[in-house]
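Complex shown without one protein chain; remaining protein chains in place.
First chain written, first letter: the chains are A, B, C and D, and each begins at residue 1.
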Amino acid sequence: MNAIILSAVLGVVMMYTGIAMKNRPSVKYVAIAGVLLLIVANWLEFAGVSFFSIDVKGMLSFTSFGLLFNMVAFVSTLIYFLLSGSDVQQVGKNGADYFALMFFVLCGVSIVSSFQSLLMLFIGIEIISIPLYILAGSDKRNLKSNEASLKYFLMGSFSTGLMLMGITLLYGGTGTFYLSGMNLGGVVMTPLVGLGIVLMMISMAFKASAAPFHFWTPDVYDGSPTVFTSFMATIVKAAVFIAFLRLFENGFGKLQSTWQLMAAMITALTLIIGNVTAVFQQSVKRMLAYSSIAQAGFMMLAVFALNTMGKQGLLLYSAAYCLATIGLFAVLIKMKDYTFDGFNGLARHQPVLALTSTIFLLSLAGIPLTAGFFSKYYMLVAAMKTGQMFWLVIVGVVCAAISVYYYFRVIQSMYFKDAAVTPTVAVGSGFKALLLITAGMVILLGIKPGLLLNLMSI
Amino acid sequence: MSITEVLFWFLTALALLSALMVVFSRNPVHSVLWLIAVFFAISGHYIILNAQFLAIVNLIVYAGAIMVLFLFVIMLMNLNAETEPQKNRWLWWAGTIAGGSLMLVIIAALKDTETKTQMALVKGGDIGLIQNLGMVLFKDYVLPFEISSVLFLSAMVGAVVIGKKD
Amino acid sequence: MPINYYIFLAVALFSIGVIGVLTRRNAIIVFMCIELMLNAVNLLLVAFSKMHYANAVTFNPGTTTGAEAQLFVFFIMVVAAAEVSVGLAIIVMMYRNIHSVDINFLNRLKH
Amino acid sequence: MFAAFDNFPALLIWLPLIGGLLSFFITNERSVKSWSLLSSILTLALFAVSLFYTDQKHYALNSVSYVWLPEIGSSFALLLDGMSRILCLLTAVSFPLIFAATYSTSYKSPNAFYGLMLLTQCGLMGVFLSVDALAFYFFWELALIPAYFLVSQWGGEKRIQAAFKFFIYTFAGSLFLLIGIIYVYLKTPDQSFSLVSFYQVQLTAGEQGWLFWMFFVAFAIKMPIFPFHTWQPDAYEQSPTAVTMVLSGIMVKMGLFATLRWLIVMFPDAVRQFDNVVIGLSIVGMLYASCVALVQDDLKRLVAYSSIAHIGLMAASVFTLNLMSLQGLLVQMFNHGINIIGLWIVVFLIEKQTGIRKISHLGGLAQKAPALAIMLVVIALANIALPLTNAFVGEFMMFAGLYKFSPWYAAAAGLSIILSAVYTLNMIKNVFYGNLNAVTQGFKEILLHERIILAMIVVLIFFVGVYPEPLFNIIRSTSEMIIGKFIK
Partner (left out) sequence: MTKLTYLIPLFPLIGFLINGLGRRMVPKSVAGLIGSASVLASFILSVLVFMEVRVDGFTVQEVKLFSFIKTAGLDIPFAFQIDQLSSLFLLIITGVGFLIHVYSAAYMHEEEPQHYARYFAYLNLFVFSMLLLVLGANYVIMFIGWEGVGLCSYLLIGYWFKNGDYNHAAKKAFVMNRIGDLGFLLAVFWMIGQFGSTSFGVIFPKVGATAPAVLTGITLLLFVGATGKSAQIPLYTWLPDAMAGPTPVSALIHAATMVTAGIYMIARSNIMYTLAPVTPTVVAVIGLATALFAATIAIKQNDIKKVLAYSTVSQLGLMFLGLGVGAYTGAVFHVMTHAFFKALLFLGAGSVIHAMHHEQDIRNMGGLKKHLPITHLTFLIGCIAIAGIPPFSGFFSKDEILMGAFAHSPVLYFIGTFSALLTAFYMFRLYAMTFLGQFRGTQEQQHHVHESPAAMTVPLIVLALLAIVAGFVGVPEVFAKDAHWLEKFLAPVFAASTAKQGEHAISHSTEYALMGGTVLAILVVMIYALKKFGNFRKTAEPATGFARVLENKWYVDEIYDAVISRPLKGFSVFLNNVMERSVIDGVVNGTGKFIQYSSRQFRWLQSGQVGSYILIMVVATVVFFIIQIFGK
């Protein structure tokens, strides 16, 4: 609860900050302070101290898992602000508003990480989506940005329609919006519920950009200003997956057998399309968009498996994926040219950037000693523990092998090809230090994932 | 056939017809007007179902506010029929068939299920009255009510950010 | 009224909305069709609410079963309103730039 | 997990690791060279010390298990038994040789080069020492990554593609290995990755069947045996020679070692089921590689293919599952490493002076550099297992074991003895004998330190060849243990 209310308040605060101090650099620091506050508040709640005592009527429930995920999301946001805060302000005149919107998104994030009623899910998802439509289009003069925004908006609201239809059918079948109240599986599944589940899965898959509902992702990620792409592709995506898992675990867990095949199909499709399509990309930004689809495929495994291993894995995956991708985008923003060749000679001109991005890429590729390895490892174990649809694991592994191809193309450009001029704009030493710290976290989680996971058992 | 049923069929027919007109009329302005008609029909259904509050809100919010907004925008851009040249037939048919099959599949799935015998109570039941709804809303649903304010805030900020000249 | 009637009606409206989304190129019309879909959903929700109410009221006259669905409709309208404001803003922004609302002009981003 | 340094296995891993990390920060070329040489020599010295504590009562010094990931039942467990000892010996001996032999070459950004080399050494040590499946997998990859960077940063003109092929190919293989490991892990009674519980796990014949291939493909790619070898010639040809030495001398042993350590004991039924397939493959590979070697014109490719042929024999002898071939194999893993490193050093010295590796363009070097010629002849003949050289002992026993398994296999494999003689002598003839030409006219006798290094290798070759008993003493008990496990 702390997080929800505080983030909403902080959103408002940022609005006024915008009015007060236009778009000065200091805006960034207010935002950073805000996130810190958020982290503290959330941590306190995690530790059992809740500022507000509101009767939520069972529409929300704050589990350690959800709160821990909020932690991950907020920390990622902090790093994101620290690394790319100034770039956020360079997108347009009203930087403060962008921060405000992002705080609203965080509010939505902390709602979907704790919802218990489909109504809250709906509202949470909308609170996440609407600001993103704006952020996608925030580079107003840029046609690509416009296009991204409109595409995102149209398809987003279409999927909202599907989701509402699903909710309605579920309601028709069960007579309630509460996940707890549905007591599915107790009775034989009715077509109403069945269709409802399908529609819910489809709309969630859409939000999580899982194939074949992923088509918006590359265009939107490619078109939006890179800073916001970074935000959308990491924190938001992870949040959607938490909601996804929560919905299907608490809501339809008992009916797993009836939808597992569908989940498996979506997972496999996502893995294959994401990885294979990424192979041929020419722009790193777009490649990262596809790679985010590919990663989504792996996260889907948690939904498919629906077991503790999967939950832990999803948490770890969110952390690993967010850290690596945010770092990578932070570097990408500094590049003059977003194509692969744009990275040529980075190692010579900016060794720190090259080193850290290498670590991030290795993590995304799931190489041992990086957090990426263990997140993939947990997912695979989770999938194998279910003891069925082993082919899915094989698909996953093959795709992981393919993913190496496009991740390492970047490494090749950075280290083994050379360019006369420095490929980046000037970067400060603080930025580098921060990148190093982030990379350090990635490696730390890669050596001892327990640091994060053991908190779950608290 | 009671008056209710007559009304029901009439409104249903109206809703479907004007919905189709929304999709197929060439001129955007006409589409808007047909959509308003759909809303009226639906409101009518609400009244039959004795959900008076929603019926009114539907008219006020949708037909009143939203559609007017649409109308403004369309007028603003003075889009008339010519602005949309005929798109390629193939996609048109594909879309129609896809949508149609969607409907068929859902109906086929739902036509004879546990709901077959169920009735939706018409003309009776006062949960749709504003007083009851208000009670429930501010007793049980206060939290989402509050939170939806965040939604509005963000929408507002968004509209401002997008709309502001710079 | 048998609930199936409402279901069929709602599904029909919903599908018409979908068809509209698929077949029209004018962003505004597409958006309107989405609104149509939402309304179908609303109608269905209300119908269901009354259905559940009908089931519940026989045992307990004072029940408020079904109210939550109507409130959900209310929230949907709220959200729809918010969406419309944002959506139209985006469309207008785009119109400012390319003087068209034809979604097929939006294909700079592909492959 | 970074607990006490009170035992050999841990030290053998930390020493190269620390050495490597340090050398990243030594930017002066001369000092980083000497540092890395020193570090590798320290490792060797440490290993030499460990040889005095091999007996049972110092077991604590040779085995260690740190808490690592209790939540998933994996611990950082290391063990220095006969099998790992012989391969650590190889690793420890090779690196000083390599560093010393290539001392004269100067690389761009040497600190990175030597750092990565030492990291590779760390990874290799880890692979040989770890007795925890997950740790094993970690090191398996850790050995691969630096190698990838080494090849594609400092290699020949087609280095990037070659290295990339090498990396993706082996990485894909190891992913299947990972699946296999996870599957077995889920089957273990105590949900643990430790070697012991892996050995205890009960699997149906069917499971063993496909798990066997999950594991074996990964190992086979690493060895590599026919037809998984396609990455190898390119990688060897393109790598800087120092790296080639590591790849061919030590890294290919990872596959064989892993097969011994993890595969055969875990899936006895599958091994019995597929032994003919694997041995058949290996033998086909031997003959295939030997034939291809006949027509190679590039020294590096020639050596690469001859290596494939020899590895084929080793792979085959793993699956004959009798004590003789097993012991022969363990000894041969060491000998082959030494010999092939010697060969690479010679190739390196030739290329250093002439700048070419084309056999057809060389000739008459024996007139200019008799010492080099003699060393080469000795090493090359050792490579084709002439008696009284080290390789003879190993190959003799492996052949004997193979014969025990099936005389026909032995006979078929024996053909490679002849072929190997043909291509080796061709190489000697065309490179060292005959008359000088424009390229070789200006060839000079090799330098003293190079001579000393080669001489050390030659001495090693003869010593082991005449008196292999010390090596047998190292591996005897372990090999008997493995076979014993298997028989029961």
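Convention: a contact is a pair of C-beta atoms (placed from the backbone, for glycine too) under 8 Å apart; a residue touches a chain by one contact, two chains touch by 3 or more.
Bear in mind the structure is a predicted one, so any value in this text is a computation, not a measurement.
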{"item": "Among shown chains, those touching the left-out chain", "value": "A, B, C, D"}
{"item": "Given A:P191, A:P225, A:G396 or A:G446, the one touching the chain that is not displayed", "value": "A:P191"}
{"item": "Touch criterion as defined above, residue of D:L21, D:A48 or D:I418 at the omitted chain", "value": "D:I418"}
{"item": "Hidden partner chain, touching residue among D:Y288, D:W344 or D:F443", "value": "D:Y288"}
{"item": "Interface with the undisplayed chain - residues on chain D", "value": "165, 169, 226-227, 229-231, 288, 291-292, 294-296, 323-324, 327, 364, 366-367, 370, 381, 386-388, 393, 396-397, 399-400, 403-404, 407, 410-411, 414-415, 417-418, 421-422, 425-426, 429, 432-435, 466-469, 472, 476, 480"}
{"item": "Positions on chain C where the hidden chain makes contact", "value": "18, 21-22, 25, 30, 103-104, 106-111"}
{"item": "Positions on chain B contacted by the hidden chain, ascending", "value": "91, 94-95, 98-99, 101-102, 105-106, 108-109"}
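Keep this in mind: only the chains that are shown with their structure count from here on.
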{"item": "Pair of chains joined by more contacts [C-beta pairs], A-C or B-C", "value": "B-C"}
{"item": "Centre-to-centre distance between chain D and chain B (centres being mean Cα positions), rounded to whole Å", "value": "72"}
{"item": "Chain centre separation (chain A, chain C; CA means) in Å", "value": "27"}
{"item": "Touching two or more other chains - residues of chain C", "value": "3, 7, 14, 17, 21, 31, 48, 51, 55, 65, 68, 75, 79, 82-83, 86, 90-91, 93"}
{"item": "In chain D, residues with contacts to at least two other chains", "value": "none"}
{"item": "Contacting residues of chain A [partner chain B, same complex]", "value": "4, 8, 11-12, 15, 54, 56-57, 59-60, 92-94, 97-98, 100-101, 104, 107-108, 111, 119-120, 123, 126-127, 130-131, 133-134, 137-138, 140, 172, 190-192, 194-195"}
{"item": "Residue ranges of chain C in contact with chain A within the complex", "value": "3, 7, 10, 14, 17, 21, 27, 30-31, 34, 37-38, 40-41, 44-45, 48, 51-52, 55, 65, 68-69, 72, 75-76, 79, 82-83, 86-87, 90-91, 93-94, 97-98, 103, 106-110"}
{"item": "Chain A residues within the chain C interface of the complex", "value": "119, 122-123, 126, 130, 133-134, 137, 140-141, 143-144, 146-151, 153-154, 157-158, 160-161, 164-165, 167-168, 171-172, 175-177, 218-219, 222-223"}
